[in-house]
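The complex is shown incomplete by one protein chain, all other protein chains being positioned as in the whole.
Entry: chain A
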Amino acid sequence: MEIFWYIIIAFVLAVFFILDGYDFGTGIVHLFFAKKEKDKQVIAKSAGLFWDSNEVWLVAAGGMLFMAFPTFYASVFSGFYLPLILVLWLIIFRAIGLEFRNQFNYQMWKDIWDTSFGVSSLLLALFFGIALGNIIRGVNLGGVENGVSAYEGHYFFLPLWNSSFSPLTEHPGVIDWFTIIIGLIAVVTLTIHGANWVILKTNSSINLKLKGVIFKLNIALAILTFLSLSVWQIVNPNSLNNFVDKPYLLIFPLIYLTGLVGLFFIKKIKKDYVAFLLSTLLILGGITSSLASIFPVILPSINDLNESLTIYNTSTSDYGLSVAFIWGIIGLILLVIYAIIQKRLLGGKVDDMDYGH
């Protein structure tokens, strides 16, 4: 039952990063590449139409995590207190930036909300990457100091950073050089994804230029990926064990690799949705590979005193999980149906649509 729920939640989270991921990406594209008002407007529109129905996947993932693995939810949410509250504020700024920019036709008003949308998208992408970095690096569970736990075994509190900025100390912060690398990977990946979305959904004049940008970013991504894999070994020496023990898990890194290699041919790709699918593979492969590398652990402990959090020692009762499984499957089918209906009905380029807001 735990494994079923783990898969469901991983799926919902992956969908969130794929769907809302392009929203973040459009924000970054918007920030750096859109210069003309017409481009800005149409790019904001391509995200504005869908962001709230994309964000509900985050709410759903949170709710399910809360229900299925309450100990994990409590531990991680209070442990990463400050970064999570910052994420909340960024989510709010991004949403109001999108919703409010076209409400008044004053240049300053638009500039403020464009910046709000762009900067918070960028920071959110960075933070989500950093979060993933923290989860694969592990934390000092129980807040162990000189061999004594300050809290119950599964509680901890992480400062935003520590003075050494290093992941190798006893007390790493949320931000260190390792998590920053993962954060950058997330930013680059989501920028590519967002640029593909803009190309797919708009007739913006910068579309052609974006293909060149994607190509360059893809090179950067390849370098960053290689770099992260080599330092990952230093941060967590066991990071490859799972893949050696269970070679079928290699399917996940392979998905990532397919996306990465495919995107080198971006300039030749004729169909816009193929490119979008490739960056989807990047996100899907990246998340699943990271999760698979530590499975069944969901938050590694870096001290010897307290055991890592796994899907088994943080879950609720079997009865609760089984009941929820029944409605969970029904719910999930409905979600997929809604998403398909919505995206089909509102398909096509957004510029062609009679969209008044």
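The criterion applied here is as follows: a residue touches a chain if its C-beta (ideal position, glycine included) is under 8 Å from a C-beta of that chain, and two chains touch if they have at least 3 such contacts; residues count from 1.
The rule is short, and it goes like this: contacts and distances are computed from a predicted model.
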The complex lacks one chain in this depiction; which UniProt name from "Cytochrome ubiquinol oxidase subunit I", "HmuT protein", "Outer membrane lipoprotein-sorting protein" or "Carbohydrate ABC transporter permease" does that chain carry?
-> "Cytochrome ubiquinol oxidase subunit I"
Among A:Y81, A:W177, A:F264 or A:F295, which residue is in contact with the omitted chain in the full complex?
-> A:Y81
Out of A:L13, A:V42, A:M67 or A:V235, which touches the unshown chain?
-> A:M67
What is the set of chain A residues that contact the non-displayed chain in the whole complex?
-> 49-50, 52-53, 55-56, 58-60, 62-64, 66-71, 73-79, 81-82, 84-85, 88-89, 91-92, 95-96, 99-100, 103-104, 143, 151-152, 155-157, 316-317, 319-320, 323-324, 327-328, 331-332, 334-335, 338-339, 341-342, 345-346, 353-356
